[in-house]
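With one protein chain withheld, the remaining protein chains of the complex are depicted in position.
Naming follows writing order (A, B and C), and every chain is counted from residue 1.
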């Protein structure tokens, strides 16, 4: 059984960047199984994801990482290299609506999501039973009068489990600027609208009022600018005038869960690069 | 060969409204071929479209319209009754991009759109040749320094042809408040975004900047509130990070043309009711 | 609090059928809250669904049903009238894949699906725990060497709970002709392809081999003609050449669950009429 590795990198675009990196991989015996690139003509940045295995590796992985490190400086390379077997540790935050949580748990248990869910935090007790069923630690962190303290508890849980990713699975609290900064690129939220339409609270109410014919859901990285973070996945569903707000809410459940679980998968597979306020998805 | 009629009506919702109208139709021998209703629980308004033919009509149509008129007052009915063979007269306004215009013309010539296109107006000469090919009057109304005068010319053309519907098929001018009011419910615009996202100018540039993963097009009635008119049809198309603005523009052409031609068809078939700032589509 | 009723009916199309039924409703004081019709020009059949409440009912419901019964003979009416509060009793059959089951359970518990899930049957033990969590009876009916006997047990469970609807939520057994006939119009299956493409076993393998660019899922009534029953809902998802069979299977989970739960909802709300081998969906 081979070891699988994922190398995701970006750098200023220039002649030969792909050649140099793939050459380094080749010389050390890496066998590329998947590769995807994007060269952004607006920012002159090169993005790449290369999956490889060690079936023909000629040297210890350490030597390869040395070679990669040697390239990093001249090419101004930012990269992340990981053994694919080391799954990202995920903490899920949820409030009362459990559809996104259940979707993530079901896919995870079915072996579909390459993550390691380590804990669930919530400002409500409603989802505790389903987490117990899945033998997952559930941290009930009610918001009394001190929102700041509660958020610190949340961060403490994340750090206690050495979380790599915080997934806001319909967690109906706005994170503080500090926490957003602290978790930059490590927190994914699902917003129940087709952003940038209907930011903020009660998007289905807004959508109903506006009379749109399609509703949407948007998974995005959390930033301190509410609902303005880099978009990862968007899903939509056609509706018509006869949908009540409640029916829009219920119909939205499915596309929210799909968008969020896909975003989590893309992140876990290191397929997402940040490109300013946007994402590059290397599939 | 029977005559086909379309009756579209709305009224405050109360017990028996559907029974009374269908009973009147039945007593006069109308044969219903298609019917669709919607009862809005938010505004307590009843909307209905009934298509019927005269294969069994017992009395002249005048008597039926008298019966309908007698119902209108007690039920506070607003209705429109039309012989389906009397096609709405459509004037198309266009600027330089011809994809929506060509789509409408092609469908019209193929017998797919139940409208009568009577003229095209434009602030550019670019689309004149294709209109000549289709033997359609083309009114070139350049915008010199007097935008008000040009708009009056446009309205004059619309009235000269006794237009029933003005279709803004990528007409890149904002209509004045007066003209919007004058053409309320009689002017359909295609906006090249998924409203309410990216209102105003250069929506694809806005969409590119925001990094959305799906682009859209919205056909809506024109109101003096820019890009805020009642939405009729929305279409979307998945894109990814690699789309340049130009590619988004080109990809958008198709969904714009589809959304607009469908909106025109729905209007021509009297399937659209205005419900405040929203539409009810009776299909 | 009013009682809500749903009346779904169909009959040979003729002048006045809608008038007569709505008139009967009106005379007895039924207040129509929702109505949808379809007149099939190919089979000259009229289909209708009328939801009403008793806020203004002048007579006991029995008198109204008598009036309806009086109409049934002359109009050759087939109808189903139900107090909406009497939820259909649903038995779910499942094998090893639990995504459709979990989706139904989650929506049901969230109050989104107007059904009463009374039991789960399975030829495997895998899904027992999640059913216990939801405090649902789980009947493990393994298929030893006697497939006929197992099926009789399944039917016995269905009858024991007075089931109104059997939902095959990825139940990987083909029902016998007798059981299909016995459950005609009362059993909904989810097939993991866009029918009529890829009938039978391992549809994702078939789809992968054919190189399709979109995969699908189809919810349909079960008939003795395998995967040929009347289609209720179809869902699709774009894929590309890079999807392995496993990825197609996992991607398909979502659209299967969505198609099936929507079909169950449509059935439970009495929105589906059979029209020969096809369905009319009265939304």
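We take it that a contact is a pair of C-beta atoms (placed from the backbone, for glycine too) under 8 Å apart; a residue touches a chain by one contact, two chains touch by 3 or more.
Predicted, not measured: the structure shown is a model, and the values here were computed from it.
Of the options B:43, B:76 or B:283, the residue whose C-beta touches the omitted chain is B:283. Interface note for the absent chain: among A:41, A:74 or A:111, the touching residue is A:41.
The set of chain B residues touching the chain not shown comprises 97-99, 102, 106-107, 110, 112, 129-130, 133, 242, 250, 253-254, 257-258, 283.
Residues 38, 40-41, 194-198, 210-214, 216, 230-234, 236, 240-242, 244, 275, 277-281 of chain C touch the missing chain (whole complex, contact as defined above).
Touch with the hidden chain on the side of chain A covers residues 15-16, 18-20, 22-23, 25-26, 29-37, 39, 41, 56, 238.
Just so it is clear, only the chains that are shown with their structure count from here on.
For the pair chain B and chain C, the fraction of shared interface numbers is greater than half, so the two copies use mostly the same residues to meet. When chain A is fitted to chain B on its Cα atoms, the angle of the rotation, on a 0 to 180 scale and to the nearest 5, is 180 degrees.
Chain B and chain C have Cα centroids lying 36 Å from one another.
Centroids of chain A and chain B (each the mean of its C-alpha atoms) stand 41 Å apart. Shared contact sites, meaning residues of chain C that touch two or more other chains, are absent.
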